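One protein chain is absent from this view; the other protein chains keep their places.
Let's turn to chain A:
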């Protein structure tokens, strides 16, 4: 059980600064995900932790031990790669035993430990096969067993599921989650798939351009994104320009560009200003009886029926288009051109500065 601590990490490739100054603390035993679009530096950071990339600045600690200058082979890590990286000339068992043999363990211990982990991933039946006879998912299981068998301090996983097909991906991520919990190993997981990150992680660090945008639990990332980038990267959202005002009673309100006013007392303490607000598609509520609450009128431009939900693209009176999601029902019959009334679930909206970098809704 090892905590990972990274202070002021810096990575430079040639002239390009890929990671300027990065700080992260990963709790022991947790599954921590680095999430971001391609090129955000998440794999680079993982490879710095593993030791395959040089570190141009800062300190990396496993527990109390600074690991900056130790070789990858001395860091006691387990690593799982996107392309499995199974040794094709060795059998499944020999693959798992490879790391154990490097540790000069007793032969009996090597065998026993390899078998234990092969059982854990339910691959003991395939022990004496060559990797080429295994499917991608099976190979990745072997890679996981191989990484875990050496009792590493930390487990590093670099997009381990991206080469698998969609259904297997869901099964495998469940398996990874269960095994990680069972073994209780500190795990750093890299992915660009936000759904996968949400499903698997204790904590997620959202990265962009080598900078951590936000670290938090899946729930806090979804409901309180720290900035506009996180809000639109995790799930989908509508970003609208609005004006923060105070009414005669001194209560804060948000006035959308179509004139609709959302009471938002949470921001009473702020001055009047222009803001950006993030409203997720499911936080628009369609109201049949327009008289009961404040609503605004929209025109349906397009609809996509997805089974569980129906997604609508609707036009506001100011011609802006927004996305709205509603649980589908058997007797819905909205068609393009229909006019409906919407209101907003005020609890769940987020308000940002005009530059989108600061979440004003956060209670400080």
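In the analysis below, a residue touches a chain if its C-beta (ideal position, glycine included) is under 8 Å from a C-beta of that chain, and two chains touch if they have at least 3 such contacts; residues count from 1.
Everything that follows uses one rule, which is that contacts and distances are computed from a predicted model.
Student: According to its UniProt entry, is the unseen chain "Sulfur-oxidizing protein SoxY", "NADH-quinone oxidoreductase subunit L", "Cytochrome c biogenesis protein" or "Iron(III) transport system permease protein"?
Tutor: "Iron(III) transport system permease protein"
Student: If I consider the whole complex, including the chain that's not displayed, which of A:8, A:27, A:65 or A:89 touches that chain?
Tutor: Residue touching the chain left out of view: A:89.
Student: Among the options A:16, A:291, A:308 or A:335, which residue touches the chain absent from this view?
Tutor: Only one listed residue reaches the unshown chain, and that is A:16.
Student: Of the residues A:26, A:92, A:143 or A:179, I need the one that contacts the missing chain.
Tutor: Among A:26, A:92, A:143 or A:179, only A:143 touches the chain that is not shown.
Student: Which of these, A:71, A:106 or A:132, touches the one chain of the complex that we don't see?
Tutor: Final answer for the missing-chain contact: A:71.
Student: Over the whole complex, note the residues of chain A touching the chain we left out.
Tutor: Counting only chain A, the missing chain is touched by 13-14, 16, 38-39, 42-44, 50-53, 71-79, 81-83, 85-89, 98-99, 102-103, 143, 146-147, 150, 156.
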